[in-house]
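For this view, one protein chain was removed and the others were kept in their places.
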Amino acid sequence: MIELINKAKALLESNAVQVVIGYGKGTSNRTRAIFVTQSDDCDKLIFDSRCVQNLAVYLTKSEIKKLGKPAIVAPIPVLRSILELAVENQLTENDIVVLGITPESEIVDFDTFANIEAFLATHKIVIEEKYHEIIRLIKAMPVAERFAYWVKELEPCFKCYACRAACPLCYCTRCTVDDNQPQWISVPSHPLGNLEWHIMRAMHLAGRCTDCEACFNACPMGIPIHLLTKSMLQDVNDNFGSYGPSLEKQNTLSSYKPDDKESFIR
Amino acid sequence: MSNPNIYIPYLMKIEKITLEAPGVKTFRLKFENDEDAEAFSFKAGQFGEYSIMGVGESTFCIASSPTRKGYIECTFRQAGKVTSALALAEEGDVVGFRGPYGNTFPMDEWKGKNLLFIAGGIALPPMRCVIWNALDTRENYQDITIVYGAKSVDDLVYKDELAEWRTRPDVRLVTTVDPGGETSDWQGEVGFVPMILEKTAPKAENTIAIVCGPPIMIKFTFPVLEKLGFTEENIYTTLENRMKCGFGKCGRCNVGEVYVCKDGPVFSYEQLKMLPAEY
Amino acid sequence: MQTENYLIRKPSLEKLFNNLISGGKTVIAPKAKGNLALFDKVQAFGEITEDYIVTTNSAKSVVFPRTEKLFSYHKSKEKTEITDASSSAFPDVILWGTRPCDAAAFVPLTDTFNGDYKDIIFNNRIEKVILLSFSCSRSDDSCFCTSVNSGPGNTSGSDVLFTKLSGCEYLAEVMTPKGQLLVSENIDLFETKTSEDKEKSLAVVATRFNQEEIQAKLQNLFENPVWDDKSRACLGCGSCAYVCPVCSCFDIQDEAHGNKGTRLRCWDSCGFSMFTLHTSGHNPRETQGARWRQRILHKFLYVPNKSKIAGCVGCGRCSRSCPADINILETLTSI
Partner (left out) sequence: MTEFEPKIIAFVCNWCTYAGADLTGTSRIKYAQNVKIIRFPCTGRIDFMLLLKSFGEGADGIIVSGCHPNDCHYTSGNFHARRRWIMFRGLLDLLGIDVRRIQYSWVSAAEGAKWADIVNSTVNTIRELGPYTEYEKVAGYLEKEANQ
């Protein structure tokens, strides 16, 4: 990772950026997000297969924005999030320096978001077969059984909102669950409130989610909430063509085609 | 409280609603249950949790004086979820009340002294309780001066009472409104509270100053008081922080180690200076 | 009371479990779920996992459920009626498989919910809970119970503490009258035990800091860069507080259906930006650093100063569950 370290050093020394958001050694065998502001500290940057946290989440956090212009270490899931943030006008090309990392651990500089998109065109989101299988199995259940399955799966949720906090696309300064006039979602955790919260979360990510699994990785209780967004991703694909962020077109639910097809409206 | 479950409120009937200023209302509340009314007592400076069933609870001080028995009053500005629901309530409706909570102004220690009240905007209600307490036991105190300011003439609360205090020979009332907030027939001062306070120049000797207002007003008032010769232990204020329980359990109102709900809300400037800036 | 020691063998332990179930008790015990062990209701001995250092969730929900009904109300044109929830019948709960840290957490919890204002719902619940704890034979990097006056074989808070001695033998230390009653009702399952060889069966947990020293340092540490430094990666979720066995901050919320409804107490976390937000928009704890400071100071300064007890039991759950790998031990040892 010497190349990454040198690039980070050069960026900080030339004052092209004031902070490098990257991965560093964590406790035990974990890695964690680190925020390097001194070029001497760049040696702390690492990258390996354990680095799965989606760092793009920090690009919109006020505490991090205060540190100045960032460079961000960006493996593919982070690149997808950056592109989606760009599509949603949350980032401009001047706001960040992107240190892309390919699946082969090569460092790639991305000067423009268009370059990111071009690169991602060859690294498309693929929902693993095992998830397709689980979703198929769930959908094969009788409807009441399916409902009972999910109520039970969501039961351990105590609404710590780690799923929301870890998601790079949950950047709203005030989330709908925090609104109380009206109170859309119950504050306490109980079966109805949990169900409504997870439906709302999934719906607000519909057509935006880039399948980084940050929500699932963050959930302390191991609830498979990423199945909801994965299933919806597939629905986007089946109904509206491809999924994944694109600078050329608007998000699925921000756009429409007069001839969108459905079979259930009378 | 009479109920062993500390979260259960008294049921109170709204006896009277007064519109004090735009968005600001005063409720006079009477206990639904006579035994509760009998057993209830409080002291100046304490607060309670007022609630609308199905909506939630909100924290305000008790704005009436403990010398006026049989009812309590609260004054609130419609702002959040609960106050918006309270604002829709009508006379005769039943609301919940838990309390009294918190410490009190040391009215007994102040006997024989001059009292100077300095309030801004919607912060007069917590002080109104103390003012009426002092006026109802007038013989216990020397000079009473009230300096009260609001954004505009319309925003002054307790207009009838201000008129009463103005005509009382045993009270000196100075009212002021922010520049631009005056009307053509406004008789009072124009200017911010700290400036008007300095101009009014009450004597500091044997005087207790009680200050309550928005943080910005408090920030500029303390130096003026010190300039006038007030010492830290003779300046009092009452703090507000977000609260849920009111009795030191829910864990959010603390300023450093001090819980506003149990150790406060009344603090002397001397105590306040020891606290971290977490309010 | 005088501690009584017994010996119990694994088959008898299973019998004890079955007796409790057939006696109508609700048994909450660690259950495996994927890679996690979670406290959950169990019906059969076989459902209980032994493969855990500590569970992911804590046992506090037994006495401080994440959603607790305080009372219900019914409004009609004529009057408002309130039904007190504290008088409802709370279940007899056996907490099976708590670790000494879990049990120790009931001390600060009880302290918070008592004092001048006694929380009768909490007290009614805890009165009906019996803790059958199991000592730790394993630990990990996140554990630091020995730094907060506890330890892998600590008996504080437990009614009975079992320590696995060898193969299928367990030492049973009976600590309280509740535990005594439970043992005496099942006395045929227990054998008398005199020799004490518990220590060598316990995990080794190194002492990482001195609690008194930390407390003294924190006294003057309110303004310090450490808070921002150590919380920079914090995402502002509530998982640390929600898995913590001691954290007891709560919110009070109403839920209405037509003219009836309930007032509820539910978990809240000092890590949420909304926790202290005033209606005016002013926030006394504006940054995540200020919130992290509150969490540390509350546990290691405010609680010990006020109640002379530890506000943290060193279970390490917060560190393990943190999605950003923010480590409480790291913060404490760096100040």
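To keep things simple, chains are lettered A, B and C as they appear, and every chain counts its residues starting from 1.
In this section, a contact is a pair of C-beta atoms (placed from the backbone, for glycine too) under 8 Å apart; a residue touches a chain by one contact, two chains touch by 3 or more.
Keep in mind it's a predicted model, so treat the numbers as computed, not measured.
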In the whole complex, not just what's shown, which of A:52, A:118 or A:151 touches the removed chain? A:151
Tell me which residue among C:255, C:268 or C:325 touches the hidden chain in the full complex. C:255
Touch assignment to the omitted chain, from A:52, A:121, A:192 or A:247, lands on A:192
Please identify which residue in A:24, A:70 or A:207 touches the non-displayed chain. A:207
Residues from chain A at the interface with the omitted partner, ascending: 135, 138-139, 141, 143-151, 176, 184, 190-192, 195-196, 199-200, 202-203, 206-207, 227-228, 231-232, 235-236, 239-240, 252-253, 255-258, 260, 262, 264-266
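The rule we apply is simple: only the chains that are shown with their structure count from here on.
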Treating touching as the only link between chains, describe the layout with one word: line, ring, star, complete or other. complete
Which one chain sits nearest the middle, judging by mean Cα positions? C
Rounded to the nearest Å, the gap separating the Cα centres of chain A and chain B is 48
Between chain C and chain B, distance of the C-alpha-averaged centres to the nearest whole Å: 40
Considering chain B alone, which of its residues make contact with at least two other chains? 80
Two or more other chains in contact with one residue: find those residues in chain C. 251, 253, 255
Chain B partner, complex, touching residues on chain C are 70-71, 73, 75, 79-80, 82, 84-86, 112-113, 115-121, 222-223, 248-256, 261, 263, 265, 268, 270, 275-280, 282, 284-285, 290, 294, 297-298, 301-302, 305-306
Contacting residues of chain A [partner chain C, same complex]: 26-28, 30-35, 53, 57-58, 61-64, 156, 158-162, 164-166, 178, 186-190, 214, 217-218, 220-222
Can you list the chain C residues touching chain A in their complex? 33-36, 38, 56-57, 66-67, 140-142, 228, 232-233, 235-239, 241-243, 251, 253, 255, 264, 266-267, 269, 272, 274, 287-289, 319, 321, 323-327, 329-330
